[in-house]
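What you see is the complex with one protein chain gone and the rest in place.
Moving on, here comes subunit A:
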Amino acid sequence: MAPSQVSCVLFNTGAYQVAIEAHYVQRIDSAPTAPRRVAIDTLLRLNTLTTPTRWLTLHDTQGVWQLGITGESVLGALPVTILQRLPPLIDAHRPHPALCGLALEGNRLILLLNGALLGPDK
């Protein structure tokens, strides 16, 4: 039987909630340790530039890098039924190639990021 949910690391940035598949996140630190790093606000081209207070450690083809977030992150699971691809006209203008879908849980919109397409140089 296919799994009915996706394990994610969930966090807020500005007015948005963001989810990354949990298996892409190796660890979470309170201070940056990797030379390659970027804040989520910068990555998503948000106007709200905040100072990261947590650093998610991820891995890409060039090695370890860190994603800076503000506030707490939680490990959670999103039901498959609420996950949707980006509508075509949003896809055409998406701010980052890693933004792969959206989910609506109650009145909360969650941005789904593909960890394989994330990186400080992308």
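Convention: a contact is a pair of C-beta atoms (placed from the backbone, for glycine too) under 8 Å apart; a residue touches a chain by one contact, two chains touch by 3 or more; residues count from 1.
Definition applied: contacts and distances are computed from a predicted model.
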Margin query: Out of "Electron transfer flavoprotein subunit alpha", "4Fe-4S dicluster domain-containing protein", "Chemotaxis protein" or "Branched-chain amino acid ABC transporter permease", which one is the UniProt protein name for the chain not included here?
Written below: "Chemotaxis protein"
Note to self: Among A:L49, A:I90 or A:L117, which one touches the chain that has been omitted from the display?
What the structure shows: A:I90
Notebook entry, point to check: For the full complex, which residue in A:V25, A:L44, A:L67 or A:C100 touches the chain that was left out?
Noted result: A:L44
Check: What is the set of subunit A residues that contact the non-displayed chain in the whole complex?
Finding: 14-16, 44-46, 84, 87-90, 92-96, 102, 104, 107, 109, 111
